[in-house]
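A single protein chain has been omitted from the complex, and every remaining protein chain is retained in its original position.
Letters A and B name the chains as they come in the text, with residue numbers starting at 1 for each one.
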């Protein structure tokens, strides 16, 4: 039934991590609802907004690394994680 | 409006969520899977990591079609938005004439996209089409199947013909929402026609214009059927836009891995742009 989807372990882990993050954020949101606030980003954002911005920019960071260099993507991943943390805390 | 916090509202959203998840999430996951593998057939695939992405990002053909796409979408916006506003300003305000204008304007929007292509394919031909014949009769050397510039202009003209009415209708409804008192005040102040437009009409059009720009950008960015029927992407590949490049790759050449990687990059571009527009819309709503 799902053979045509051609699942690979890497992609499975990727989606599991995304689903995990979303689940954690949902629980966190129910336990302590967050309010909009203004950080260094030009617009007021909620926690979820910052997560989305972080994930989207992480995708672009990876693409930039792929397009411009041969450096291993673990570096891109590290950069993205740091950026995501900064964004969630101060964004 | 003040909304009541109530998490049980999720039950009302659940059908939509399931339906869209079925037709969006499963395909998206599949595309991600395909994009990291080299697939020869069912059960015969090799993990290649990010090779496809690297190839796609450095593929000149694709970069060209991306540039072409941005040029096209930019031209579409630059022509259709001002033209749509002017048409909306010219429309009668009420009565049978207004209804008639609305209906006639809406007609091009309801023509199937392949028929739009067919209409212009016929209309632009030098032998049997009024437009092509007329241009040739004026002494212009016009031929949309052979000349790159002509092909571009025809595709652009077709899109202007097809979608300017949408912008006009959006702006028209924005203009109708301006209270008559505003105009009366302007008349008392002897405001010029331009001042009325600049300080009364344009600010009120802001929110519909954002919707218009959003819809027009998105739809022109995914244009496929009309140029495919009209020019088939030619001459050469001068009118081959992103969707057509992608469709040829996926269905024509069955180059699944590369097409999947390309799809994801395409999707990310659209996601970024639409997020920017969406944020702009919600902020405009809040200002009200």
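Observations on the structure shown:
As a working rule, a contact is a pair of C-beta atoms (placed from the backbone, for glycine too) under 8 Å apart; a residue touches a chain by one contact, two chains touch by 3 or more.
Basically, contacts and distances are computed from a predicted model.
Looking at the choices "Carbohydrate ABC transporter permease", "Formate dehydrogenase alpha subunit", "Quinol oxidase polypeptide I" or "HTH luxR-type domain-containing protein", the name in the UniProt record of the chain not drawn here is "Carbohydrate ABC transporter permease".
Considering the complete complex, the chain that is not shown touches A, B.
One of B:4, B:138 or B:188 touches the chain omitted from the figure, and that residue is B:4. Among B:78, B:149, B:177 or B:195, only B:177 touches the chain that is left out of the view. Within the set B:119, B:135 or B:213, the residue that contacts the chain not displayed is B:119. Seen across the whole complex, the unshown chain contacts chain A at 1-2, 4-5, 26, 29-30, 46, 48-49, 52.
In the full complex, the hidden chain is touched by chain B at residues 1, 3-10, 12-13, 15-17, 19-20, 22-24, 26-28, 30-31, 34, 86-87, 89-93, 99, 101-115, 118-120, 122-123, 127-131, 133, 161, 165-166, 169-170, 172-174, 176-177, 183, 187, 196, 207-208, 211, 218, 221-222, 224-225, 242-244, 246-247, 250-251, 256, 259-260, 263, 266-267, 270-271, 274-275, 278, 282, 285.
Here, only the chains that are shown with their structure count from here on.
The geometric centre of chain A is 28 Å away from that of chain B, both derived from CA atoms.
Across the complex, chain A is touched by residues 7, 26, 29-30, 32-34, 36-37, 39, 42-43, 45, 47, 49-50, 53-54, 57-58, 265, 268, 271-272, 275, 279, 283 of chain B. Across the complex, chain A meets chain B through its residues 3-8, 10-11, 14-15, 30, 43, 52, 56, 59-60, 63, 66-67, 73.
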